[in-house]
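Here is the structure we will look at, set down as structure tokens.
All protein chains of the complex are present and in place, except for one that has been dropped.
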Amino acid sequence: MLNKAKQSHLRYLAIIPLLLLLNGCAKHSIWWIFNPKGVGAKASYDYMMIDVAVMLAIVGVTAILIVWFMWKYQKGKNRGTYDGKWEHSRKLEVAFWGIPIVAVAFLSWAVAIHGSFAVNPYNPTIITKHMKPKGDPIQVDVIATDWQWLFIYPQFHNMAVANELVVPAHTPVFFKLTSTAVTTDFFVPQLLGMIDVMPGMRTKDALESNNLGTYQGIAADYCGAGTSWMLFKTKVVSMADFKQWADGVENSPNTMNYAAFNRFAEPYINVKDKTPVYGHVEHGLFNHLLLEVMDGKKWPLPMFMTENMFHCLKLQASEHRA
Amino acid sequence: MLVNVPGPWSPLLGRLALSEIPYTNPILAPLFVVIVLAGIALVAAITYYGKWGYLWKEWFTTVDHKKLGVMYIILGLVMLFRGFIDGLMMRTQQMLAVGPGDNGMKAMGAIHGYLTPFHFGQVYSAHGLIMILLAATPLLVGIMNIIVPLQIGARDMAYPYLNALGLWITAAAVFLIMISLFVGDFSHNGWFGYAPIFELAYSPGVGVDYWIWTLELVALGTTLGSINFLATVVKMRAPGMTWSRLPIFTWSAVSANIIALTSFPCLQVALALVGADRYLGTHFFTAGFGGNLMLYTNLFWLWGHPEVYFVILPAFGMISEIIPAFSEKPIFGYTAMVLATFAIAGVSWIVWLHHFFTMGMGPYVSTEFSIATMLVGIPTGVKVFNWAATMYKGRLTFSAAMLWAIGALFLLLIGGLTGMMLSIPAVNYMVHNSVFVVAHFHMMLLCIVYAVFGAVIFWFPKVFGFKLHEAWGKIMFWLFSAGTFLVFFPMFMLGFMGETRRLDWPFDPHWAVWFDVQEIGIAVYVLSVLAFLWMIYVSIRDRAHHRVGADAWGTSRSLEWLTDSPVPFYNYAMVPHINARDEAAWRREHGFSESRPDHFAAIHMPNNTGVAVYIGALTFVIGFGLTWRIWWLTVAALILTVLIMIYRSGKGDPGYVISAEEMEKLDRQSRQNMSDGQQHLPKGGGYTGGTVTAYSAAASDQRPQGTPPGNSRPLS
Amino acid sequence: MSHGHSNPIEHPEVQMASRGSYLTGFIIASLLMLAATILVSGQVLAPFPLLLTIMGCAGLAAIAQIYFLLHIDISEHNIWNTVALVMFIPLFVITIGLTWWMFSQLYLRTMPMIPGMPGMH
Partner (left out) sequence: MSSSHDKPVDPNQVVLWSDDYEGHDVISTRTFGFWMYILSDGMLFATLFAAYGVLSYSHSYYTGPTPAQFVAPWYTFIQTMALFLSVLAYGFSMASLKTGSKAGVINGIIASMVLGIVFVGLDIHDVLRMISIGVTPEVSGGLSAFYALTQVHAAHIFVGLIWMLVMLYQILRKGFTEDVVGRLISLRMFWQFQAVMWVFIYVFVYLWGYMS
């Protein structure tokens, strides 16, 4: 196994030069941040490019100057004139303060202020201002447990799917997020930025994408031993496909009431990448859990899940849960 | 009041049991054996050579700021190595674990790679904590300890005993985190910890307790140190050392210690409240019962961001000393530099929230903290420009120290560029918690490490009287830089690919190649560590050939280069009178560099004391007792600490007096040692020997003829 | 580090103690605290003006104590203490004020079930 993996690594080594070119045109690029496929991620990318352009101009010139000084004033080469007493110049000092002040002022206005409101998770103006008339926004309630995601679709028979998010294209999707375990981050690199998912608090985020495809979703903040496995695929599909998919899920016989959720929320590392679906979720589960966590409800980790991972993994291997 | 912990507890041993020693762990058990054997060998060697008395009398009980500084630096270097090993383990784990499938080493019990997620969590938590608080901080405090009193012409720090106490409490923290390797385990929640995962319900073991008390001890040690530095600079400056003549490094030490003094209480409170949650069952950071988990994050970064500047400002100070010395020019824009230093220190207090922009506190708060964060870029930019202008019209010598300083400059440029990206909430949402952030702050922290290596090479001859081997210093620089590039350039790339932090299993196979590159980088880093050790060995072996005079580099500028190398324990036989900002350069240019005092006065020196060592040991016991909930031990150690402190306060320290005659003898001896060592060297000595001649020629027309008056006399 | 050999009693920091000044500080602070206690226990004002008033009392009492008791002034022996205090006060304000502001914004957005906060949609 190890050998095989090593071979594949070597194969990749050969394409380093290609990767360095940052080929942004590739359809399934691995440069997720440089290939935004969602409205929010695209806005963030644009702000980043403005910022990088401004800063690179200053930093680049400074770096070139330093290198040039290093070349010109090297001792013994006599390329430049030495002036051991030159330590002050009013003009230069004004410039030294002025350049960064102007740059920071511009960036504050152009990206910090504008950007904060444009991708404000509670009211992202880039989405809400130009909300498409076709199709109502879709609401998704996100509940993070240790270490799974549960996505509830209140408008679709209150159905739910775990560890997989399916959303229609060209349609704003509004998320309400909370956690029943510990804090983590909800993050789909190509579609929308991170937002904290906190127990006892309800955050929001929004997403709109016009690009069909499957994108990786990540639990971006450390939340315990299962963090690396707390992944979800985000599928952006056409509205017709979405409707069809929703019909299928709604007809699933699995339902999730509070008792079922109690089992679901027990610590579980999703090593087999399972995506169970639930045709119906008890109404008000999200709010109920939010309030219950505020009342001190916990699904604590058993000792062996932190202190003795050997035991934990043996237990997981037996796959005692569906 | 006390919370019941899961698992067994006994009054005598608390939670401690033999099963807490991970002797079955295939990684830790052999390491434990190796360390125990090495320890035995070390103890045996010291005993065999009969050095215990020497170590105890000359080092452990010393209150001399230079020796304490050296011990701080040794402590920092050892922990830098430990932190590096942690980094190596993380890189190796990610390289082995990347991609789907089972390409790990099953034997170790991991699903992927060779570390279990829990063990991996401990490794990176320890890595972060060690690198920032137990490597960078002791290294910087050590260098400040040695240099600041010398630069202001003081005999010692304001409170020499407090200085020793700070060292030994820091050492206690180091012992605590080291023992967590072999007894129990360390926190797995990252070096800054997350609420509520560090609550007892989610971290039932002792790891978080180790983490709390280690941090509390470092915080205590550093606060004591910062009080000492500020009092030293405010109250102990030599005559003529006005504020406008204070060397830049001292200025940066002042600003850094203001930050430390003001910010460390926040850390102490934040961790004490975590402790209260875990020990007393309070609800500060719980999700339920009206607690607020983000309050922890807030209080932590309230300290955490100023702390970042606490470590970077002294590094800026070091760069500001090294670049002028090897550019043969005074620093450009002294006043602007000082203003910029304090501007950074001031702004550092209103930016902490950018560590959790994603919390969801709304655009108004985000905007304020975003703009405040960008403001840091202004003084930092000024500093970089001023360093560049210092090099302009200079005469640059690319000695090893200068290379490290310039390397730091370039890392600062990259770190600044990426920092400005991270300061924008819209961009931050995409890369927050990704390895892009990790790469960014490693650029900044490596800027510190570069400055520290530069400073160690720069000031080593001042402390030990001989230079480090230049060529090996440069080889190490290039190896280290290659390692930096190979490890952190891929990390930036991985950040743009969306890899988040702290993944024990990097799930995307496309990342594999970058992890391989990083692993190569780590291997190069290993070579640079070897080069460092070899540099030390070669330098000590050939020390006779690298002896230096007072002005070791021949182009040095600030006051510390006036006194002999190595610095005698009394620092200055007579306290110098300061005439200019760069006193050493001024005396050299005006022909006074050879002048020595012609008469002496009696001086009063503090006695050595073992009390600091005892209190350090007791604080370790307190930390250990609290971690394992051995209450009798904790209480006993606490009471003993208070009693020792009261005893020491009653006994006081009469100190001892060196009479004027003795002083004269000591001074002659010190001078003799120095010139003996230099006999075979060209005049001016050392690597930049030629410079002195050039300078002398340039300055010869200004050189006053005849004997300098007053109480000074020329030597030659 | 040669010690001054003068009598420590004559040190200016000993000599600056003054019964009158301590008494003044005590009386001012006590009266202000008394006033605040009476106002609060009698609930004579509406909550917000009452809050402002007792905040004022606290501020004045603290300033009186700092000035009359701790000798924070610009005399030669206290100037550095004063400088240090002046540097710290903005930090106290920042620590408490910005934290408070931020969490009020956070609560506003993430705790919809609290009375008076916008409801859940």
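Chains here go by letter, A, B and C, matching the order in which they are written, and residues are numbered from 1 within each.
Rule of thumb we're sticking to: contacts are C-beta pairs under 8 Å (C-beta built on N, C-alpha and C of every residue); 3 or more make two chains touch, one makes a residue touch a chain.
Computed from a predicted structure; not experimentally measured.
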Using the touch definition up top, pick the residue from B:122, B:223 or B:556 that touches the left-out chain. B:223
Which of B:543, B:577 or B:671 sits in contact with the chain that's absent? B:577
Hidden partner interface residues of chain C, rising order: 1-4, 8-9, 11, 13-15, 17-19, 22-23, 26, 29-30, 33-34, 36-37, 40-41, 43, 47, 50-51, 54-55, 57-58, 61-62, 65-66, 69-70, 77, 80-81, 84-85, 88, 91-92, 95-96, 99-100, 103, 107, 111, 114-115
Touch residues of chain B, complete complex, unshown partner: 1, 155, 158-159, 162, 223, 226-228, 230-231, 234-236, 238-240, 261-266, 268-270, 273, 276, 280-284, 286, 288-292, 295, 298-299, 302, 330, 334-335, 574-577, 579-582, 585-587, 589-592, 595, 597, 601, 604, 642, 646, 649-650, 652, 702, 704, 706, 708-712
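In this section, only the chains that are shown with their structure count from here on.
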Using the definition of touching given at the top, classify the network of chains in this structure as line, ring, star, complete or other. complete
By the contact definition above, name the pair with the higher C-beta contact count: A-C or A-B. A-B
Which chain's mean C-alpha position is the greatest distance from chain C's? A
Measuring from the mean C-alpha position of chain B to the mean C-alpha position of chain C, what distance in angstrom results? 35
Between chain A and chain C, what is the separation of their C-alpha centroids in Å? 44
Cα centre of chain A to Cα centre of chain B, whole Å, reads 34
At which residue positions does chain B touch at least two other chains? 294, 359-360, 362
Indicate the residues of chain A shared as contacts by at least two other chains. 122, 198, 201, 203-204, 294
Show which residues of chain A lie in contact with chain B when the two form their complex. 1-2, 4-5, 8-9, 12-13, 15-16, 19, 30-34, 40-41, 43-45, 47-48, 51-52, 55-56, 58-59, 62-63, 65-66, 69-70, 73-75, 80-89, 92-93, 95-97, 99-101, 103-104, 107-108, 111-113, 115-122, 181-183, 185, 187, 189-190, 192-196, 198-201, 203-204, 216, 218-229, 231, 271, 293-298, 300-301, 303, 306-310, 313
Any idea which chain B residues touch chain C in the complex? 155-156, 234, 258, 262, 266, 292, 294-295, 298-299, 302, 349-350, 353, 359-362, 364-365, 601-606, 655
Can you list the chain C residues touching chain A in their complex? 106, 109-113, 120
